[in-house]
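One protein chain is absent from this view; the other protein chains keep their places.
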Amino acid sequence: MNQNPRRIVLLTVGGLVVALAGTFLLDPYRNYLLALVAAHLCAIAGLSLLIGRTGQLSLGHAALMAAGGYGYVAGVKLGDGAVPDGLQPVLGLIVAVVTASVVGLLLGLAGARLHGPYLAGLTLAVVLALPALTSQIPALGGDQGLMVPFRSVPQALSSLIALEQWQAWIALTVVAVVLGVLATVDAGASGIRMRAVRDDEVAAALAGIRPGRIKVQAFVLSAAAAGAGGGVLCFVDSGVRPGGYGVTLSLLLVVGVVVGGTGRLAGAAIGAALVVLLPWLIGLGTSGLDLPAEAAQRLDGNLAVLVFGLLLIGLTVAAPTGALGLLTRAGASRKRSAPSIPTTSKD
Amino acid sequence: MTAALEIRRLTAGYGAEPVLREVSLQVPDGQVVTLLGANGAGKTTLLRAVSGLLPTTGTVLLREQDLSDVPPEQRVRRGLAHVPEGRGVIAELTVEENLRLGGLWRHGRTALRERTDAEYQRFEPLARRRKALGHQLSGGERQMLALARALVAAPDVLLLDEPSLGLAPQVVHSIMQTLRDLCDSTGLTVLLAEQNAAGALSIADRGVVLHLGEVRSDGPAAQIAQDEALRHAYLGY
Partner (left out) sequence: MDRFVFLLATGIADGVVFALFALSLVLIWRSTRIINFAAAAMAVTACYLALAVTDLTGSYWAGLIIAVLVGGTLGWAVERGVMRAARDPLSGVILAIGTVMVLQALTGILAGPQSRPAPVPFGDRPVIVGGVPTLSPYDLFVIAVAVTLTAGLHTLFARTSLGLQMRAAAFAPEMSRLLGVPVARMRTLGWILAAAVGALAVLLAVPGELGLDPHAGDPLFVSAFAVAVIGGLDSAEGAVIGGLLVGVLVSLVTGYLGAAVAPLGVLALLALVLLVRPAGLFAGVEARRV
């Protein structure tokens, strides 16, 4: 937790450059997967910080990602004809973040007074109400969702890189910004206030911190990150459909958080990679088994969810600090380096 | 004289550092032994360890039965009763329900009724408040209820943690006197942890002084009450 802002900037820019260079090693489909990982990482990192720092468990982050997706579409439409084509995705992403932040603000205000399980229940109700909302508001396109015009690689780069690689670049850039911002906030005074609120709200209030305000701030920050993720997903998939942002996605985001270790931004990357890649790997595995069509259809998706569920239970029981926590603990016991601070919540 | 409760080389604590270090003491049958010492001396920890609420090393013998592998809820059945710090009256239950809980495991329906009626006679103010909830009671009433609830089980050995805390002097005096009478009339054995050393020593047969988790002194109550150096150093009066 002793990261100063300059170190954070260096780390994120350095990491981004390495990641961008790495895309040249991947084929188009794997670059597409990388973009998906980056999109999920935005949301998982935001959620991880929320759960880990203020102890607020949201099961509604899928809805916030959806808000980002719809925001992206709105932003692109807004910029149509008004800004150059190349800048439309940028505008889309900005509107995505703003939209999700506003929804997050409303949810955060409602949730600031609620303790753990109550907030989880309320946010779960929000995700379940999403299809109803999109079917009631014609502008959201019902079950079909909304599409945005397909964006090809900019002229200057088109000879150099494929579409998927370009998408991965955008996604990686967004996630670098998101992680940089989250890490900076976490390392600063706000991070300390958030931990104080999590550990003891009354004590924090006596120390002059306003717990309600801190919780709302944390929720908005987390929602903005999820919105960026939703925006990227919409950019990559050229559209947004409510069906993709259900309870299952919300639960997967929680899995990503727990796998990486609650409150650990670096761990969130492991969580995001697992959440995106495991279903793909399991799909590869089962398609190699030559199963009858119906059995394959039943296994598709469900097998991954089964593994995720077991993982969630196993990690919560055996390793509250997540996969990264296990690694650093092993490292620490070998080298006796600085102890890692456990970040499990007390409430 | 046999010991109703014997503690041998007991070590216990919450984290890495033990709060109690190799404590040994005996509580003779039918006597009141008071456990004295400043805050943090380990009095509460000792009682909790005897009840099995903490992981320990060492031996706890109740009437020569080893309790080491016996879980807390079973220790009660062997004849141990524990009135914890803060009395442990369950705030959401009525006086009647709290009292019945004390003897549920031991008695049939009629026997339990007789036992609770006996305690209502002993602690008359409780009888008038049978339907009151725990959180509606005064401090003195709570202490009475906690004591009555422990006695419903008809224990051999009663562990009592700071009964005088937060009570008016007259109430403290009457509770101490009740304890003494109980021991004399029923042969109850009591291990009494107290900060109010003078009050506790006035009714106790023996005293044990704890300091930083170790036994500093163990002897007849009168002898401890007269040892001025000991009183000044550890008992604060």
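Should a chain be cited, it is by its letter among A and B, assigned in written order, with residues numbered from 1 in that chain.
Heads up, the rule we're going with is that contacts are C-beta pairs under 8 Å (C-beta built on N, C-alpha and C of every residue); 3 or more make two chains touch, one makes a residue touch a chain.
From a predicted model like this one, the values you see are computed outputs, not experimental measurements.
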Filtering A:Leu16, A:Val126 or A:Leu146 for touch with the omitted chain leaves A:Val126
Going by the contact rule already stated, which one of A:Ala19, A:Leu172, A:Leu251 or A:Val276 would touch the omitted chain in the full complex? A:Leu251
Residue of A:Gln136, A:Ser152 or A:Ser238 in touch with the missing chain, whole complex considered: A:Gln136
Residue of A:Ala110, A:Val153, A:Ile209 or A:Ala266 touching the missing chain in the full complex: A:Ala110
I need the residue numbers on chain B that touch the omitted chain, in ascending order. 51, 53, 71-74, 76-77, 81-82, 84, 88, 90-93, 97, 100-102, 104-106, 135, 149, 153
If you put the missing chain back, which residues of chain A would it touch? 51, 55, 57, 59, 110, 113-118, 120-122, 124-126, 128-129, 131-133, 135-136, 247, 251, 254-255, 258, 294, 297-299, 301-303, 305-306, 308-313, 316-317, 320, 344-347
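Here, only the chains that are shown with their structure count from here on.
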The distance between the C-alpha centres of chain A and chain B, rounded to whole Å, is 55
